[in-house]
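A single protein chain has been omitted; all remaining protein chains appear in their positions.
So, chain A:
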Amino acid sequence: MWLTRPLQERSTQIFLGVLFGALVIVSALHLFMPQDSALYVSSYTVTLLGKYLCYALLAVAVDLVWGYLGILSLGHGAFFALGGYAMGMYLMRQIGDRGVYGDPVLPDFMVFLNWQELPWYWAGFDMAWFAFIMVLLAPGILALVFGFLAFRSRVTGVYLSIITQALTFALMLAFFRNEMGFGGNNGLTDFKDILGFDLRTDATRLGLFLATGIALAIGYVICRGIVTSKLGRVSVACRDAEARTRFIGYRVERVQLFVFVVSAMLAGVAGALYVPQVGIINPSEFSPLFSIEVVVWVALGGRATLYGAVIGALLVNYAKTVFTGIMPDAWLFALGGLFVLVTVFLPKGIAGLMSRRSKKDDTDTPAAQEATA
């Protein structure tokens, strides 16, 4: 079975071990350490780590398409945000009549805009199971339609990157509009509880953190399963020599479409877990800058390694938290410099450095630097 195969792999075992170890240690430090101890992990930190883990899952999703399929998506932020909005809509409906205006059905911003009833696409989001399905379906369907059109007409390489960027840009403009019914500029916020648990309590926050960690583990195993399967081999072939793979007889566009949709769904899950922890979702998640930032996490960690993407996401976001705290002006310099340095001097990222040091020749390290024409 393709999903269990990765569990027998050494690298996956190490990854999962480290991940679960970290989850257990953080929870233990949070729960059992006295508050004034130096080792105590505050609930703020737990939420912050949970946010990082969401980013890590998003980075894994991007690495799946960029590293193993050779598609540089500059629009994965769109899938992330769509998942986030699906979750946000559920959380909005959970507020019920506890909003500022006290309307039992309509969220505050709709009352504010003088809307009389819920738009049709808000129907069903009061049910958790429906919202959770939409977390997968909304980004999945967008990726399916977009990917179907793009891959069928063999749009690849730089062109694909640019139109994915245009896609997320267009969505950002659309979601900024109040008429769209997603809260416009302010987005969705002021959430109260999820599945009946109060979002402001420490226990819920820890629960969300653990859930994110488990989601990351599952996402990692799924991606690992895909890339070690036959499908994964074909997709690497598409990455390295698309025309040749097509001539051999593989339906390249189907492989691309499948992997792209899976990746979009993973991004959606990451977004859905991100929203309750951060407490807000607004159109800025659609901004092209965010999507391209995700790519640099992957590039820093190392393309086509999956665990590299996780390392990159954690490192860059930790640096971002530190930098924006100490000298906010310097962050964009650092980020910009990172883009340049990684691409020029570290084409294989941190994972490349590590594997060079240990001289271990993993079959999955990127063989071809040049993914596209």
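Here is the rule we use: a residue touches a chain if its C-beta (ideal position, glycine included) is under 8 Å from a C-beta of that chain, and two chains touch if they have at least 3 such contacts; residues count from 1.
The rule is simple: contacts and distances are computed from a predicted model.
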item: Chain excluded from display, named as in UniProt, from "DNA-directed RNA polymerase subunit alpha", "PDR/VanB family oxidoreductase", "ATP-binding cassette domain-containing protein" or "Urea ABC transporter, permease protein UrtB"; value: "Urea ABC transporter, permease protein UrtB"
item: Identified contact with the non-displayed chain, of A:Arg98, A:Arg152, A:Arg200 or A:Arg244; value: A:Arg152
item: Selected from A:Leu208, A:Val275, A:Leu338 or A:Ala351 as touching the chain missing from the view; value: A:Leu338
item: Residue among A:Met127, A:Ala166, A:Ala203 or A:Ile248 that touches the chain left out of view; value: A:Ala166
item: Hidden partner chain, residues of chain A it touches; value: 72, 146, 149-150, 152-155, 157-159, 161-163, 165-167, 169-170, 173-174, 176-177, 288, 292, 295-296, 299, 329, 332-333, 335-340, 342-344, 347, 369-373
